[in-house]
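The other protein chains are all here in position, but one chain of the complex has been omitted.
Here is chain A:
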Amino acid sequence: MTIITFRAHIYCSICQKISTPTESTQTMALTPELQTLTKAFSGLGVDEKALVATLGKSHPEERQSFRKATPHFFKVDERSFERWDDHHVKLLKHEFLRFKNAVVLWTMHPWERDARLAKEALKKGPESYGILVEIACTRSSEELLGARKAYHSLFDHSIEEDVAYHIHGPEGKLLVALVSAYRYEGSKVKDDTAKSEAKTLVNAIQHADKRHPNEDDEVIRILSTRSKPHLKEVYKHYKEISGHNIDEDLDHAVRLKETVQCLCTPEKYFSKVLEVSLRTDVHKHSKKGLTRVIVTRADSDMKEIKEEFKNHHGVSLVEKIEEMANGNYKDFLLTLLARGG
C-alpha cells in the first residue's frame, strides 16, 4: 500500500465527514491500511520499517484518523481529544524493547546471561520459577557452575542463598538442590541402581495422594544428584514398570514435571515454552520465553527443538514467528534460527 493511496483514503474520509463534494473519490475500505499500521504495533516486536514509512510520512489528519479508528489504542478524552491508552503505551514500550533485549542477551557471556535470568525469575515470583529449573537442568555442569560464579560477581550473593531465602517449603528445597548440583557427565551407569530408583519414583508418584512427591526426600535426591545418562535409564525402567512416561504422570506436580523434562528431554520442554509464547493472548512473562529460548539454545540444541516443535504443533517454528513477530526483532530471531540449519 503506497503513501498516496493512504492519503487519498484519509482525504476521502475527511471529505465524507465534512460532506463537501470533491472529485470522484475511491471508496476503498479504511481497514487494510489501518490493519497494516495496527499490525506494525501488534504482535511481538514492532515493524519499524512500516512505522517509518507510514507514520513518518503521515499528515496530522491522517494520524487523527488513525487515532479515531483504533479505540483499543486511543480513548476519547472528556476534553475532546483522543489520548493514548496508558496501559497500551506500557505494552508498546515492551514491544519496542524486545529487539534491544534480544540483542543484549545474545551478546552477553552465557554465564552472565544465566545469572541474570535466574535473578529476574526470582524477582518476578512463582510463575517464573520454572526458569530456575530450566537453567539448572538444561545446562551442562560446567555451564551451571559458570552461572553460579557470575551470580557472585553480579549480585554479591550465592544463587542458592537467594533461592533458599525467597522460596520456601518443598519447592524451595527442590530448587536449591537443582541449582547446587554438579552432575557427573560421563556415560557410566549402574543398571540395578537405575532400576531400583525407578521403583522408588513409581511408588512416590503412585502415593501422591498421601504425600506430594515434592516432599519426598528420595525423589529430590534422585532428581537432583544423579547424572543425566543415569536418569535416562531410570526413565526407561519407569516406563517399563508403570506403562507411562514419567512426565505424563507428573501433571499435578508442575516443578517436578519441568525438572524431569528439562533433564532428559529438553526439546519437549522448550518446544512447549515456545508454543505458549507465540499464542495471542498470553501474559507478558510468557512472551519473553520466545527471546529466552532462542537466544539461549541457538548455539546448542535448536535444531532438535525446531523438529519437536514441528512434530508437536504441525507448523514450523519459522512460519509461526513470521506470523506473530515484527520488524527487527523478527529478523533477528529468524537469523539466529537459520544458523547451523
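Operating definition for what follows: a residue touches a chain if its C-beta (ideal position, glycine included) is under 8 Å from a C-beta of that chain, and two chains touch if they have at least 3 such contacts; residues count from 1.
Methods note: contacts and distances are computed from a predicted model.
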Unshown chain, UniProt name, "Mannose-1-phosphate guanylyltransferase", "Globin domain-containing protein", "Annexin" or "Trafficking protein particle complex subunit"?
"Annexin"
Taking the full complex into account, find the residue in A:His157, A:Arg211, A:Arg279 or A:Arg339 that is in contact with the omitted chain.
A:His157
Just to verify: which one of A:Val176, A:Ala198, A:Val234 or A:Leu278 makes contact with the chain not shown?
A:Val176
Looking at A:Ser42, A:Ser58 or A:Ser227, which makes contact with the chain not pictured?
A:Ser227
Chain A residues that touch the omitted chain in the full complex:
145, 148-149, 152, 156-161, 164-165, 173, 176-177, 180-186, 188, 217, 221, 224-227
